[in-house]
Structure formats: C-alpha cells, structure tokens
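Could you have a look at this structure, given as structure tokens, before my questions?
The complex appears here minus one protein chain, its other protein chains still in place.
To keep things simple, chains are lettered A, B and C as they appear, and every chain counts its residues starting from 1.
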Amino acid sequence: MHSLILATATRLLLPLMLMFSIFLLIRGHNEPGGGFVGGLVAGAGFTLYAAAYGVSQASNMLRIDPKRLIGAGLLVAVSSALLSLFLGLPLMTGLWYKEPLPVIGKVGTPMLFDVGVYLVVIGVTVTITFSLFEAEGE
Amino acid sequence: MLTAVLSGFGGAIAAPWLHRFAPRYAGWIAALLPLALMIYFISLVPAVAGGEALRFSYAWVPSLGINLSFRIDGLSLLFALLITGIGALVLIYAGGYLANDPMLGRMLMLLLIFMAAMLGIVISDNLISMFVFWELTTISSYMLIGYKHEYEKARKAALQSLLVTGIGGLTLLAGVVLLGQVTGTLEISDMLTRGEVVRAHPLYSAILALVLVGAFTKSAQFPFHFWLPNAMEAPTPVSSYLHSATMVKAGVFLLARLNPVLGGTEVWQLSLTAFGGATMIVGSFLAVQQTDLKRILAYTTVSALGTLVFLIGIGTDEALKAAMVFTLSHALYKGALFQVAGSVDHETGTRDITHLGGLRAAMPITAAAGMLAAISMAGLPPLFGFIAKEVQYKATLKEPILIGVALVTNMLTVVAAGLASLRVFFGQPAHTPKHAHEAPLSMWLGPVVLALAGLGAGLLSAQVGNALIGPATSSVIGKAKEIELLLWSGIEGAAGQALALSVVTLVVGVGLYQARSIFGRIAAAAAPLAPWGAEGWYQRIVDGMLALAAWQTRMLQNGYLRFYIGLIITTTLVLTTFMLIVGRVAITVPADWADVRIYELMVALIILAATTFVIRATSRLAAVVGLGFVGYGTALVFLLFSGPDLAITQFAVETLVAILFVLVVYRLPRFGNLSTTGARVRSAALAIAGGALMTLLTLVALASPTESRVSEFLAENSAPRAFGRNVVNVILVDFRGFDTMGEITVLGVAAIGIYALLKLVLAPEHDEHKAAEAPSGDGVPRERAETIDV
Amino acid sequence: MDFLLMAPVLIPFVTGILMLLFWGQRDVHRILNVAGAALLLTAAIVLLDSVARHGVQATQLGNWPAPFGISFVADLFSAIMVVITGLTALAVAVYSLGSMDEARERFGYYPLLHIMFMGICGAFLTGDIFNLYVWFEVLLMSSFVLIALGGERAQLEGSIKYVTLNLLSSALFLSAVGILYGAVGTLNMADLAQQLALLDQPGMVLTLAMLFLVAFGIKAAIFPLFAWLPASYHTPPIAVSAIFAGLLTKVGVYALIRVFSLLFVQNIALTHGLILILAGLTMVSGVLGAVAQNEFRRILSFHIISQIGYMIMGLGLFTPLAMAGAVFYIIHHIIVKMNLFLVSGIVHRLRGSYELKDLGDVYKTYPWLAILFLIPAFSLAGFPPLSGFWAKLMLVQAGLQVKQYVIVAVSLIVSLLTAFSMTKIWAEAFWKQAPAPHQPNTQHLTLMVAPVVGLALVTAVIGLSAQPFFDLAQRAANQLLDPAEYIAAVQSASLALR
Partner (left out) sequence: MEFIWAIVIGVLYAAGLYMIMRRSIVKIILGLSFLGYAANLLIFVVARLTRGNPPLVPNGAEAPIPPYADPLPQALILTAIVIGFGVQAFTIVLFRRAYRSCGADDIDELRTTEH
C-alpha cells in the first residue's frame, strides 16, 4: 500500500479534504451538506493518510485516540443540547447569537450540535478503518 | 393471632442457629414454640365452646379484597390443636431421630415453616390468604419429602407430590377466584352466609369441580392417591406430621370449611361419597398388601382420608359429627403409629414386616404405645377409635351401599392395624440388621402421649365432645348444634345396629388377619396391572409432556436461521393478509404511465437489473459491485425526486460500505452453492410473497390523501425561527435533533463494537469452545487458501 | 421538570461519554459505572414520584410544539419502567464488577452497558414513533456489541442469529413507521392517537397494526417469532445475559402495550383477541421449550418467552385489572428473571458449569445460595406470597371476570410447568450429589452476591406488601386505558412557542 504516488497525493489531498469537510459542515444549515457528510469526508482523508503512511503514523498525526474523539463529539453534541436546560428551557432548545457572523452566518447551539456530529463521524470512520487496516495487516 | 402464625416462621428462621448452638437439645427447644401455641389455643377452648368465634383482620391487598384475616371457630380450633400438639411432639421426635444428622437444623426449620403454614390454613378467614398458606404447605412439604435429597427416589417423590398437589392448587385458585366473584367477597365468614347464591349460580358446578380437584389432590383421594405413599421417602418425623395431623387433611379441612357454601347439593353428595368411598376401599385394600411398615400406614391414611371425604359427602349432622370425631381419633393413633414405625426402623434398620417380629421385649415402651394406638385404629373400646367407628356406622345406616363401603374398609383397617402392631411386636423375634434397643426418650415420648391421648379421649368422650367435637361440628354444619359423644350408647336402635356392625367388623377383620397370606397372593397376581393404575397414568402424562416438549423444541427451535426467518415472514403474511381481507381494504393501482419520465424508468430498471445480478452472482466481489449499483441507483432516485441531502449521504455511505466490503471481502468466505433447489424455491416463494405484500402496502398507503401539517410547519418555521434554509438539515439538528443524537450514538457504538471485535481476543482459558478446537491465535480452524475470485 | 424527564436518558449517556473520554482506564470505568447506575436509579425514582403526584408529564425537545418536534412523555407506566431499568442497571453494574473479565472491561463493556441503558430509557420515555425507532436502534446496537463482545465461538454463533433477526424486525418497524407517516402525516404518538381515530380507513389501520405487532413481537419474543432469544441469550457472559433476559425483551413488550393501548384501539375485539391467542401460544411454547432443556441458562431463557405470554395476556384482555396485571407482571418478571440469571452465574462460579448434569450439591454446601435461588424461582412459578403470585392472581382474576376461561386455564397450567422446571434446576443443581468435585472460584464473590440479595429482597417486599405496588400498577393501567391524560399532557407541554 505504501506507494509513492499515493503518499504524495495524500499529503496534498488531506488538507484539501479537511477544508472541504469544514465547508460542508458550515454550509449544511442552509444548503445540502452538514455534519455527517462533512465528517465522512474528513474521515476519508485520514483513512487515505493511513492507507498511504500506515496506521501508526496516521494515529500520530491525529493525536487523539479516535474512540476518545467519538466521546468528544458526543460531549459537544450533548453539551449543545444541555445549555438550554440550564436556562430553564427544554432540552435542545436552539440558542442563537444575535448578530450573524461573517462567512458563517448566524451561530447557535444547533450548529454546535452539528459540529458534534461531525466529530463523532470522524471518530467513527477513523476507528473503523484504522482497526480494519491493522487487523487485515496481520 | 397473626403472631401465632408468624411466630412459626420466625422460629423457622431461628432453627438452624438453634441447631448450631445447642445441637443436642434443638428438638426440645424448638418444640417449646408449638407447645406455647397449643396452650394458647387451649385457652381459647371455653370461649369457642361457648359459641364465640374470634376474629382478627389485617389489610393486605384490600383493593383485591385480600386481607390477612383470621378467625377461630370450632373447626379451626380442633385442627389448630392437632397441628400444634402433634407438631410439638414431632419436633421432639425429629431431634432424636435425626440426632446425628448435620442437616437437622434445616429439618426443624422446614417443620416449623410447615406448621406455621398449616396453622395459617386452618385459621384463615380469607380464601386467598388461606390459599397462600395452602401453597406454602405444598412448597414446604416438597422440601420435606426431598429431605434425603441425595437419593433420586426422594427427589422424584418430592416432585410428584409437588406436581399432583400443585395442579390441585391451581384449580383451587381458579375456584376460589370464581367463588369470590360470585359471592362478591373473599372473606370466608361472609361467604358462609351466601351459600344460597353460590348454589343457584350457573357457575356452581364449575366452582365445585375446581375446588374438589384442589381438595382431592391435597387429600390424596383416588385417583390422585398415589403421591402419598411415595412420599414415604421422607424421614419419619415428616411422614408422621404429613400423614397424621396435617397437610393431607388440608383438603378435608377445606371441604368441611366450605360445606355451608358448596355442600348439600346432590352433586356434592354424589361426588364426595363416590370419590371418598372409592378411596376408602382402594386405600385399605392396598394397605394390607404391603410389607413396608410405613407404606401400610400410608395406605391406611389414604383410606382414612377417603372416609373423611365420604362422611362430609353424606352431609347429615350425624355424618359431619362422625367426620370430626374421626379426624381427631385418626390424628392421634396415626401420629403415634408413624412414630412407632420410625422408631422400629431406626432401632432395627428395617421397616419390612416380614423381617420383623417379637420386638416387644426389646422395645417395651414403644411396643406398648404402638399396641395401644393400633387398638384404637382397629376400633376397640375403650379407645377413641371405637367411638369414631360407632358414629361412622350410625352415619351410614340409611343406605346399604354406604354401610357396605364402611364395613369393608373397617375390616381391612383391622387387618392393617394387626400388621402394623401384632406382626411387629409379637411372635418370634426376627433377625434384624441392627440389634434392637428401646428408643430414646425423645422418640418414645410422642407415641406414648398420643396413644394415651387416644385412650383418654375415649374415656372422657363426653367432655371431648362438648369442648371440641361439638363446636367443630357446628362450624361445619354452619349453625350451632349440641353434640353428645358417649363411649357406650346402649344397644337400642341405631346405636345397637352400629354396635352389631362393629362386632362383625372385628370378627371378620381378625379372620382376615389370620388368612392374610391371600393378600400377598392377590398383590402378586395384580402386579402386571400396575402400569395401568393411577400412578401409571401420572407417569404417562409426565412422559407425554416431556416428549411433546422435546418435539416442539425440535420443530420450532431447530437452529436453522432461515427457518426462523421464514416463520417471521409467514406470520407477517398471514396476519396482514387476514386484516386486509377482514378490513376490506381496497387496492387501487394508479398506473399513470404518462407521468413517468423515461430516465426515471431507466433508473428503476438499473436497480432491478443490479438486484437480479446480485442474487445470481457467484462471486463475492461481483455481488458487492452489484450491490453498489443498487445503492447508487437509490441515491439517484433521491436526487431525481428532490432529496439532494439524501443523495449525497447515500453516495457517501455506499462508497464507504463498498470500501469496507473490499477490505474484508477476502476474509469472508466465498459463495458456496449450499442450498438445495427445493430450499431455494421455498424461500423464493416466501420472499416474493413478502415483496408483493410490501408493494401492496405501499399502494394502499399511497391511496390515502395526505396533507402533512407537520411538514408544513417545519418548512415554514425553518428559516424564520430555526435560522436555516436547508429544511432537512434543520430538522436533523434542531426540529428532530434528538433523533440525530441517537443516530450518532449508534454510530459510535458500532465503531467501538467493530474495534472490539477486531482487537479483542480472549485468552484461551476464557474461551471454552475454542480452546478445545484450535490453539492458534485467532482460532481459525480451517483457513482456506483464498484466491481472488473476481 | 424538563430536566427530570430527560435525566434517565442523559445520565447514562453522559456516563457513557465520560467513559469514552477515559477510554482504556479500567478503574475510572468501574467507578463511573456504579456511580452512573446509582444516579440513574435515583433520578428514576424522583421521576416516578413526580409522575405519581402530578400526573403525566411531557416536554417538547427543542421547545418545538407537538406534534412538530419530538415529545418526551412520562406516564406512570413509562416511569415505572424507567425505575426498573435503574434498579436492574445498578444490580448488573455491581455484579459486573465481580463477574466481568478484565479483557472485556478494557474493551468498552461499561460504556456499552450504559449506552444501552440510555437507549432503553429513551424507548420508554419517547412520545414519538420514529424517535422510538432510533432508541430501539441505540439499544439494539449496544446489545449487538455486548452479545458479541469477547468473540467466543458460542457468542458469535448466537449473535449472528440475534443480529439478523433483530435487524429484520427493525426493517419491518421502519417500514411500518414509513407507511404510517405516509398515511397519517404525523409521528407524534399522542397526535397519531387522535389522527388514527379520525382516519376513515379501518382496514388499513388494522393491517398497519399487524406490522407493528410483528415488529415488536419479534423484539418481545412472542410466538412464533421468538427463535432468536433461546438461540443467543445464553451465550454472552452472565451479567450480559441477565440484563438482556430481565430488561431487554420487555422493551418490546412495552412498545406493544404502548401502541396497542394508544394507537391501535379501533377494533379491540379483533386486534386484542388476536393478541390473546398469541399470548396463550407464547406461554405454552415457551414453557415447553424450557421443559426440554438441561442447561441452567437455557431453561431460564425459554421461560422468558412463556412469561412474555402472561404480559401479553394482560394486554389481550384489555380490562383495567388485566392491564394492571400486565404492568405488575412486568415489574415482577424483570427483577426475578434477572436475579435467576445472576444466581446461575454464581453457581457457575462455585461449581464451574451451567449444565445441570455437571452440577450438584449446592444446597448442602451453600445453603444461603439455595435460599437466594428459591426466592426468585418460586416467585417465577407464581407461588405465594412472592411477587409472581400476585401477578398471576391479577391476570387470573381478570381473565375469569371476562369469561376467558381457556386462557386462564392455559396460564395456570403453564405456571405449574414453570414450577416443574424450576424444581428441575433445584433437584439437579442444588439437591443432587455433584458428579465431580470442583474447586470454587470465590474471587469477588461478594460483589456478585450483593445485587442478588438486593433483588431477592425487592421480590419479597413486593410479595409481602403488594398493595402499594398493586395501586401503582392499577393507576398505570388506568392511564393506559384512558389515554386522554397522556394526550393532554403532550399538547399542553408545547403551548409556549418561542
């Protein structure tokens, strides 16, 4: 699997894919896209990287154990939901920052929730593919 | 009164500790409890004899009409005295009999539980709480019969008694509930006043049948009698308690208790006298054929229980009185005789009467008690048994057939009494496995007290009649009744006829005892018929049930996944088709070809073609590729019909799944050609029917006009209130964000599952199945050389 | 209020998340495990208390009014189920500390367990039919992993059947929800109840009802859809078997009761009559299956099926007393069945086998364990004065009231056969002489015994003082039979539009 072309291509592709994934995430609220698809794209990027450079290098680059990434994503998602509860509103009530930000538009807890989804999906994809690579490489 | 019952359970908890700290005196100390209770009950005698009934009620589940109500009237009191009195003696006896048994503590515990439960039955004034105690006796007697649990015979006998009395318990429960619904109360004292309502009710015969099965199984009436002699596997203290005073009399007690409610009708009379009579004769006839001392006594108990049912069935005041008298007399002499039998067994090492004889020299006290009790059993004056027999004959005088039944039974009882006493204590001393000695005090005390009580009751019959029998009989009749109980009531009229019958009984009985060898020959001749007896049928039913169970499990739980799936599909098809027909669902096919675009049709055809390809594919990779086509085709459908988010996601997921497949496909087995053509056709037929059903349901749902106000709301509020212009995404993260929360949780769990499946390999000692087969790391028993089969 | 309703979902969820964040740290997992379960139980009890005092409670997630957003609703039945979940969660959490092997602990056993609790509580509390599907998937996915975790051969064989058949059920459920939405245009159950009443297509509603009956019937393991259960429930480690046996199938029963008391009540004679027939068949086939077994856990597994029959019998009779009986039966059954499985695990620890033929002598050697077995075993067989007796009595009374004599007879005979197989276990494992000596493994035994004692006490308390439990069950049943309060609660939860 360690082909030079793949390695070079991946080095270029990964940042692009990550940026594209963030683009998908942000635009999802208004156009087709969203946290899930975005997360898949980012996950695919890391998978590609692992295919090119091996799982251990990819893990090093990712820094965080993908299972903890899943936990972190879920934590972000559930925190976004819990915020409203502390204000005496039902769980998951959307809270919005009044002024729209440039580029991103209006910001609120539902978008934070989508970020959680995004992180979980990355964690999931990476967990699955990394452990498969390792298992098949035996 | 609640304390009286509960103290038994409390004592039971303490019993094992008692045994631990005072092993030698455990029986004696434990006996103090029933003794105290007996004194308490004796203190109630004057009041109850005066016609009072003491009542106490504690709400338990009042919404269901269930209370812990207790009421002591004459009937309860008679039984309560027997239970506590004999209970005390049995506990003492058990302490001696099982002196060296490490499990004695548990035995005492069980006996106390049993006593408390039995007491609960007889003083309950609520049918459900009585039933609770009834079932407690079932459980505790199960444990008691299985006391010698290392022996399979003991376990089997315990199970048998549980099943036979258990089925009765269930019918009784149904009967009791119905009775409660008919009378509107579960309190027995209220119910007793509503007998008319019950007897006139259309459900009367059903209730009667249900209650009778309960009573008959518990009281070992023919044809349910067989469990009782088998219960002889239990140690003697248990037998003595079970068979003399208590558990087996619970059924009789129930009939007596409910006599004012259910009794007096023709069905009642007929069924009770018929079953009771049959039991009397069968029991006594089988008794005299036995050679095991305990079995002889057990069968005479069966016969005695029959007599009680028989007398209650006759139902006249005279007969009910006879029943009460016989209850007392039988409890006294049978309790004594069982304990005597136990002592004999304990001291000689055998219970076989053909190996016993002349024990009166070695065991004088036991022999004296045994002889006295046997005389009472044979019905000789001046013992209480004589009076019991006299009143019994008086009760039967009107009907020749009743006289006949009683006469035969009593004659055979005389023989049995002889076998259980003369045969053992007189004649030539026989050589026994153990050298016989007199039993210790704890073991002769019980028989002596009981035998003397039989004598005393005979001599003081008038007082016993006034204090106990009279009030008890009144309770059974349902109204106060003066009772006269005399040892000698002259030779005039009925009394004379009864006396004459007694004499005949004795003479013929003695004659039969002399000619007893014929019973052995009859038993031998009848042996081949044994499998067709009641127990044979019991065995057949149990075996049949086991066979049915095995067959059903083989059929339904056969291990074939596709069979299970087929069953589910079939069930779905049957149920939905049934409802489609019953509900007269109209199916319209809106075949509007003009509305179909050609490219849509092509997508549909691609999906269908790819599907067919996958089904027919012979290689894994081809199948996966085909599946991908189906998935992308579906994504196209989403795209064509305004679902861009769906399409993107479907494309992404499809790709990911394809990668997954490719990564593991070589680790997956190649397609085998495994199923037979028949199996294929069968599953194809089912699958096509299932598919057709879903098409049908789709069409049906499409036929209903739909205006979803929900969707409308979501679309209209998405931008202004949720600040998102992609309505689908807003639904996912806001309107129905909690679905997504669940969804990502599923994803996370799946990932962890995959990780664990791939990485976690248990050490062989954890994996018992694998360890046996393959020692290698991942445990691949037959890894095949895989080639790429594209 | 909103917090109280969501707490049973959030507590195990957050517990699970924290465990993921502390992945690989076994001690942290073990502490969080017990803490999370205890907290869940506490929150559940508070919720039940609140529902019992103030009536049905509902909240609208995201503050979107019903039927547009997702409703969470706690009526008494839901709240009771959540409390039982908390109770069993705590029991199994403690038991696992003593019984689970370290390898599984390191590979996510605890987070999976808690996420399963989350799914279960979500299923009990949601008031939205699609959201119910989602929670079903959450608990199913966790159960898939739990049943396969460790990858022993038996586990894998069992899990293949478990997974396949449950996925079939899920596909059916999803399809049924789709058709329901296509026909009625709403997913909120309270709203569905009203819309279905207005819908003038009785045949279609009946047909849909059948799809739900089969989908939930598979999960609840009713006849003839139960095959996955005996094929798999005995294969994972005993703590997992126990929680599956006690709790998991009851989610299916819960769903059946919910939809057949709230949504599909247009033609009770037909639908509930059918359920009654299935109930009888379920009882009989389950108990016969058990009679044919000779392995501790397999006997218990088949009995789950037969007892599901009793619960469904209550639903089929559909009278106040019968429904109360069903609710009472569920409460009783979850505790008792779980306890029996836990006991079998202790026996296995001490005697090294689940096969009856290899067992013996437990009564002689461990009398305390004998008592701990007898309490749930006799309760299961419906002997008084234990919890199972009252459950049985209520159903028998209810059946006789409406003159359904056949089902009453069946239920009584089945209870005798239950006693038969309980005594089989008793005679073989406890009474019989053991065929061979075995060196018992008493490591961490206290942690395994404590929950068993606790559950046995609960059984005994329910039995000895049944009245408050009966009241609760009766009130829960009344709410189920008259859904007006449920619907009103959902509607009023959403008056305040933001």
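Just so we're on the same page, a contact is a pair of C-beta atoms (placed from the backbone, for glycine too) under 8 Å apart; a residue touches a chain by one contact, two chains touch by 3 or more.
Every value quoted in this text rests on a predicted model; they were computed, and no experiment measured them.
Trainee: Could you tell me which shown chains are touched by the chain that is not displayed?
Mentor: Computed over the complete complex, the missing chain touches A, B, C.
Trainee: Of C:100, C:179 or C:422, which residue touches the hidden chain?
Mentor: Candidates C:100, C:179 or C:422; residue touching the omitted chain: C:179.
Trainee: Taking the full complex into account, find the residue in C:40, C:145, C:238 or C:275 that is in contact with the omitted chain.
Mentor: Missing-chain contact among the listed residues: C:145.
Trainee: Check each of C:4, C:154, C:199 or C:453 against the chain that is not shown and name the one that touches it.
Mentor: For the chain that is not drawn, the touching residue is C:154.
Trainee: In the full complex, which bits of subunit B touch the chain not displayed? Write them out.
Mentor: Here the touching residues of subunit B are 557-562, 565-566, 569, 589-592, 595-597, 600-601, 604, 607-608, 611, 614-615, 620, 623-624, 627, 630-631, 634, 637-638, 640-646, 649-650, 653, 656-657, 660-661, 664-665, 667-672, 674-675, 683-684, 686-688, 690-696, 698-699, 701-702, 706, 708, 710-711, 714-716, 718-720, 725-728, 731-732, 735-736, 739-740, 742-744, 746-747, 749-751, 753-754, 757-758, 769-770, 778-783.
Trainee: So which bits of subunit A touch the chain we can't see?
Mentor: 30-32, 36, 124, 128, 132
Trainee: Which residue numbers on subunit C touch the omitted chain?
Mentor: 130, 133-134, 137, 141, 144-145, 148, 151-154, 156-161, 163-164, 167-168, 170-171, 174-175, 177-179, 181-183, 187, 230-232, 234-235
Just so we're on the same page, only the chains that are shown with their structure count from here on.
Trainee: Mind checking the centre-to-centre distance between subunit A and subunit C? Centres are C-alpha means, answer in whole Å.
Mentor: Between these chains, centre-to-centre, one finds 36 Å.
Trainee: Measuring centre to centre with CA averages, how many angstrom lie between subunit B and subunit C?
Mentor: Measuring from centre to centre gives 25 Å for this pair.
Trainee: Counting in whole Å, what is the centre-to-centre distance of subunit A and subunit B, each centre being its mean C-alpha position?
Mentor: Result: the chain centres lie 60 Å from each other.
Trainee: Return the residues of subunit B touching two or more other chains; collapse runs of consecutive numbers into ranges.
Mentor: 734, 737-738, 745, 748, 750, 752, 755, 759
Trainee: Counting only residues that touch at least 2 other chains, which ones in subunit A make the list?
Mentor: If we look for residues of subunit A contacting two or more partner chains, we find 67, 70-71, 74, 78, 91-92, 94.
Trainee: Quick check on the complex: what are the subunit B residues that touch subunit A?
Mentor: Residues of subunit B touching subunit A: 644-645, 648-649, 652-653, 656, 659-660, 663-664, 667, 722-726, 729-730, 732-734, 737-738, 740-741, 744-745, 747-748, 750-752, 754-755, 758-759, 778.
Trainee: Any idea which subunit B residues touch subunit C in the complex?
Mentor: Within the complex, subunit B contacts subunit C at residues 16, 59-64, 103, 106, 128, 131-132, 135-136, 138-139, 142, 146, 149-150, 155, 158-159, 162-163, 166-167, 170-171, 173-174, 177-178, 181, 545-546, 548-550, 552-553, 556-557, 559, 561, 563-565, 567-568, 571-572, 575-576, 578-580, 582-585, 694, 697-698, 700-702, 704, 706-711, 713-714, 717, 721, 734-739, 742-743, 745-746, 748-750, 752-753, 755-757, 759-763, 766-770, 773, 779.
Trainee: Show me the residue ranges of subunit A that touch subunit C in the complex, using the header's touch definition.
Mentor: 65, 67-68, 70-72, 74-75, 78, 82, 84-85, 88-94
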